[in-house]
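What follows is a single structure, and I will ask about it in a moment.
All protein chains of the complex are present and in place, except for one that has been dropped.
Chain lettering (A and B) follows the sequence in which the chains are written, and residue indices restart at 1 in each chain.
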Amino acid sequence: MKIDRRSFLGLGLGAAAGIAVSPVGVKLTDDSSIWTQNWPWTPVPEDGEITYDPSVCSLCPGSCGISVRKIKGRPVKIEGADGYPVNNGGACLHGIAGLQYLYDPSRVKTPMRKNGNRFEAISWEEAISIVAGKLADIRTDGAPETLGVITGSAAGSMPALFKRFLDAFGSPNAYEMPSLEGNLQLTAATLHGAGNTIGFDLENSDFVLSFGAGIIEGWGSPVACFKANASRKERHAKLYQIEPRLSNTAAGADKWIPINPGTEADLALGLCAVLLSKNLFTQGNFTGGFQKFTAVIQKEYSPTRVEASTGIPAADIEALAVAFAKAKAPVAVPGKGRGDHGQNLKEFAAVQTLNALAGRLNQEGGAFVMAQPEYLSFPEAAMDEIAEAGAGKEKIAGSVNKLIEDINGSDKPLLNALFVHNANPCYTLKNTQRVKDAFKKVPFVVSFSSFMDETAMEADVILPASTFLERTEDVPAGAGLPKSVIGLATPQVDPVFNTKNPGDALIQVAQAMGGTIAESFEWETYDECLEAVAADIWDSLSEEGSVVVAEGVPEGTPAVDVSYLAANPTSVEMKGEGDFTLVAIDNMRLTGTIPAASPFAIKTVSDKVLSGTQTVVEINPASAKGLKDGGEAIIATEQGEAKVKVNLNEGIMPGVIGMVKGLGHTFDNPYVAGKGVNVNDLIGPVIEPGSGLDAAFGIKATLKKA
Amino acid sequence: MSEIENKAEHGSMDGAGECAAGDPKDDKGLGLGVIFFMVAFLVCFLSGWLLFPKLLYSKHEQPFNFDHELHTAEAGDCESCHFLREDGTWSGIPNLASCMECHTDEPMGETEDEAIFCEEYVAKEKEVPWFVYSKQPDCVFFSHAAHINGENAAGKMDCKTCHGPIGESTSSRPYEENRITGYSRDIWGKNIWGFKKHSWDRMKMDDCANCHVEMDGHKGYCFQCHK
Partner (left out) sequence: MIQHENAHKFGMVVDLDKCTGCGSCMVSCMAENNVPFKEDETRKKDSITWMRVYKLTNGKPFPETEVVYMPRPCQHCSGLGDHGHSPCVSVCPATATDYGYDTGIVSQIYTRCFGCRYCMGACPYHARYFNWWDPKWPEGQENYLSPNVSPRMRGVVEKCSFCYHRYQLAREKGYMEEREIEENEYQTACTTACPAGAITFGDLNNPEHEVTKIVKPDPHPDPMNKNVVGKSRNPKVFRLLERLGTNTKVYYMSEREWVRKAGDNYLDGEWDKRKNHHGSSSDHG
């Protein structure tokens, strides 16, 4: 017998036949087709019990109630909380995307110390002892007043704790970042006396006259404003929007009144003048030289004069004033865009005076003059001799912008140490280089940031903060709401990284310092501290998640001191040269302050705002002069220049360039940073005399084909 | 004669000659071929039926043995541990906290399995990593509520119809995972051909669809069972 090819043929055929009548073929075919539908690298989210936990969002001053959906305790979605006294369901895109901040690539994951130009990770014990040691040296040198603090806002227990730390340490140098609430408090202090703030009853007003307030662009408490705005349709209420650009608010308004950039105060005073001359005003509780005010305003802000500066025809101004006065429940609203940066007191005061003249103070649908909520009672801080001496010293400046200016202008270091909490001044304040220079002149900067942002990068030590989803904090809702609500943010998840509640970090620094400073911070934890200092409302706050401190129309007619306006303060002039006026614009889908917009929010940004890694600026086709839609151009101001793309847009006044805030971040997060230009690099600050506010709404600029 | 015919003639002649010459030798070759065929057939046939199923599935022992019979005797029916939550979602395999509603950190009985449970999981506060025989891929949405709390007869099924008499088992059989698809063997069916004797023998899409056609007259739309 010989094995030839036929034998092998037989072998092969036999094998084939054997397999054919076995299940191998069918099963392999089926399994391999199922295999093609396997993507083992695609995540399979774990299933489990669904729960919903309430908390409060503190990403912006809006302070909305949120409901965190969890699967087996793992947060998967944030939604607006129904029934919460601020937003009552509904949430803005930043809050909904809040979970992205938990796992943000730019989070500071552990305490850091700067060594040369690099950060190195250190332990909490080491970080606290470094900070305590440096601060002790400052006190030993007898200059406690050279410790400064910059906080994001002045409201709530965290700024209060930092303030307390300064008191015990011996420094008056506490500063807040510019905010709408701060501007409203300043306005209230100027017109109605200190300790007050102003709320706008938008949801009951039948005629909202907005001086550029981005009512649906993030002004005030955004969701509350969205709701009030949306209900206009059913209530047949009107919204007139005064601004140089067809913002979303202007687009949704019943009337858009384009105005020359930065002349809102003139218009408001012009309307006051018409009310006065036509005797359409209410004789309210005016003090501080009403006669003088009447004379000055009517003379300086006659319709023809106001027409010259604002570009709005005199007849329209008169008609607008009459319409405002004759409406049932009108209210005038100040604060261009979000009302935080680039604002001036003159405009705020003028608009509020218009409300006063129209008899709209403490009226339903009008402007409420309300006491600032006082729900925290700290025990007296213990102060030693050094603290007493330092506390008696004068504050360096009246505002954070002035502080930066003064530090840069001084030969010797005005501050030896600086704490930064809940703020990103090196990105948010105008002329960021100037801010960074000032930070470099402070020998020791401590950042309490959650993210490695522009300011954290300037720090010497970072004590990383847990995000609002990982910590407890009281969240007072401020910023233009006609009521006063205190919310409680509670930890929704254990800290993802080695971070702490900044309150705990501060308490530990205080305790490490010993003496009267430690005595002033005798709490074990921040949570314990909050419970103690908010004792008056703690029971309802911890049970209900929020407490409404004040609601409804306040009683009485508040006094209006018009002496500030009667002195006819000068309007801030725009700096620079060029054919165009560059104005910074607020876009709801971006944030000009902190934290930077999330990847989801950035994803929603129009390609007419951000194209690839380039900012797109808008100009009117009438002023294009050869610039093409989508084409590249160089924008130049006295502050700097940048390459941008151009969007020809009929919805902006000729001669104005609109550039969005919130782009041009430089930290390490490829989804959010490295995109476009920071408008604050192109605009320098202009400090308004008296108020100390940075009033630069824009700057002169040129735009040339690249 | 044309060229083609010529070639044909030659061809056939050649063939015939070869055939005649090689007859006796070829007989033997064919015989060997048949034997080879038979052997190969048998080997492949048998391995296809016996070896292949063993190779196709990898076996995983459960973390420890679970006695369903004992637990149903002690705790009651299936719903005592596998229940619908208040929101209608399915609780599935109980987590450690659920077990601890009856158990304590001290063993209640004397079985070796309970000792493992107490030492390895209760003491270390670790969830038991059970293998789930009826685990469906991520793209499947299955509503237990619709099948046991639903409107008509189709919505009042018992556990056994799909899961079989697992409640009567005293020990945990090994979990068999298909090496190619990664799915549990219970999905494709115990029988390698996919034949089913019982309603619980297989849990593929067709099995769902057949029952739906029977009960609802229609197999349903994609989103009814997919996500």
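One rule holds for everything that comes next: a contact is a pair of C-beta atoms (placed from the backbone, for glycine too) under 8 Å apart; a residue touches a chain by one contact, two chains touch by 3 or more.
Owing to the predicted nature of the structure, the values given are computational and were not obtained by experimental measurement.
A.B. asks: Write out, one label after another, the shown chains that touch the chain missing from the document.
C.D. replies: Looking at the entire complex, the absent chain's contacts are A, B.
A.B. asks: So one chain is hidden, and I want to know which residue out of A:Met112, A:Leu161 or A:Val223 touches that hidden chain in the complete assembly.
C.D. replies: Spelled out, the listed residue whose C-beta touches the missing chain is A:Val223.
A.B. asks: Of the residues A:Val496, A:Ala518 or A:Ala532, which one touches the chain left out of the display?
C.D. replies: A:Val496
A.B. asks: Please pick, from A:Ile3, A:Val26 or A:Ala251, the residue that touches the omitted chain in the full complex.
C.D. replies: The single option touching the absent chain is A:Ala251.
A.B. asks: Which chain A residues touch the hidden chain?
C.D. replies: Here the touching residues of chain A are 37, 39, 41-48, 50, 71, 74-80, 87, 89-93, 96-97, 99-100, 102-105, 216, 222-223, 226-227, 229-230, 233, 246, 248, 251-252, 256, 258, 496, 588-589, 598-608, 610-613, 620-622, 650-654, 670-671.
A.B. asks: Residue-wise, where is chain B in contact with the chain that is not depicted?
C.D. replies: Touching the chain left out of view, chain B contributes residues 84, 86-89, 137-139, 141, 143, 145-146, 149-150, 155, 217-218, 221-224, 226-227.
Going forward, only the chains that are shown with their structure count from here on.
A.B. asks: Taking the mean of the C-alpha atoms as each chain's centre, how many Å separate chain A from chain B?
C.D. replies: So the centroids are 57 Å from each other.
A.B. asks: Per the contact definition, I'd like the list of chain A residues that touch chain B in the complex.
C.D. replies: 1-4, 6-19, 21-24, 26-28, 30-32, 34-35, 37-38, 40, 44, 47, 49-50
A.B. asks: Mind listing the chain B positions that touch chain A in their complex?
C.D. replies: 25, 28-49, 52-53, 56, 85, 87, 89, 91-92, 137-138, 178, 180-183, 188, 192-194
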